[in-house]
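Presenting chain A:
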Amino acid sequence: MLGVGIIKGLAETGRNFIGSYFDRDRLVTVEYPEQRVPLRENFRQFPFLVHDGQDAAIGLRCVACQICEKECPPQCIYIEKSKDKKPDHLGKPQFFPAVFNIDISVCMSCQICVEVCPFDAIKMDQDFELSTADRFGGLLLGKTQLARPNTHFQRIHPREAAEIDTRRADERQKAEAKAKADAEAKAKAAAAAAAGTAAATTTAAVDAAKPVGARPAPTTVPGPASARALPGAGAGTVPAAPSEPGGQV
Partner candidate 1 sequence: MLTLDADGKQGGGGGVDRRFEVLPAGVESNGEGGSLLEISMGPQHPSTHGVFRMDVVLDGETVVRLKPVFGYLHRNHEKIAENASYLAAMPYTDRLDYFCSLTNNWAYALAVEKLAGLQVPERAEFLRVITAELTRLQNHVCLAGFLMQDMGASGTPLMYGFREREKILDLFESLTGARMMCNYMRFGGCRTDAPPGWLEEARGVVDRFPRFLDEFENLLSGNEIMMARTQGVGVLTRELAVSASVTGPVLRACGVDYDLRKVDGYGIYPRFHFRVPLGDHGDTYDRYMIRILEMRESLAILRQALDQIPEGPVIDPKAKLRGFRPKPGEAYGRIEAPKGELGFYLISDGTANPYRYRVRPPSLINLTVLEDLCLGHNVADTVTILGSIDIVLGEVDR
Partner candidate 2 sequence: MTPWFLLFGGLVVVGALGAMALRNPVHCGLSLVVTFVGLAGTYLDLGADFLGLAQILVYVGAVAILLVFVMLLTRTGRGESPEVRPGGWWWGGLVAALVAVGLVGALASVSGWKPRSEPMTFPTVRDLGVALMTDFVLPLQLVGVVLTAAMIGAAILALPERRGGRVGRTPKGEEPEQ
């Protein structure tokens, strides 16, 4: 009969009207600035750079390998390699990014940079309240704005961070054990060689401490090929905080 379907529909909307006052399932609106839904652990927004310890200048995990720059689908990452090296958490000397820019107005939050990074250095942040009055400068984030401590990462992605932290701790332990063993072996060898020529040993040790390919000062043109370590920056010494080269993209 004509009208039955409409009456059924009215009953349905009526039920939803009344239900919206009692049923949690029927009032799903969240009043956003006051009420917040807890973020899902996997939720991703824009990338950030992880650093160990409190000082971003020292602890940045990024080694400026530029893999993310190459793999980034919208090409929103720009990296300039440092000219010198600093040791990473394993004590190995590594490059660090002199410039690391992400244009988050271009970034499409695909997480591919995170997946391809072999150093766990870039991760996805969950901060989504990024509005700014300056859409060009305000959305181009530099290294200092991108750096977040590992504690931040542990807070937003606890499961993943725990996994990575254990892995890194293991690696470090192994590296330390290896370094110890090496040192012991070296000491042993040194002890064994002590009987031999002492002067030759000293020169060899100095050679070993020197990085490979110590060359004259680099050119000013940035680029992977020209980024070279300065002579004299030996293993175990901490370089001064690198100054940011002025040129922005």
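A quick word on the picks: all candidates are chains of the complex that A comes from, given by their letters.
Throughout what follows, a contact is a pair of C-beta atoms (placed from the backbone, for glycine too) under 8 Å apart; a residue touches a chain by one contact, two chains touch by 3 or more; residues count from 1.
No experiment lies behind these values; they were computed from the predicted model shown.
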#### Entry: Candidate from 1 or 2 that touches chain A, complex-wide
1
### Query
Okay, in this complex, where on chain A does candidate 1 touch?
2-6, 8-9, 11-13, 16, 25, 28, 40-44, 67, 71-73, 108-112, 115-116, 124, 159
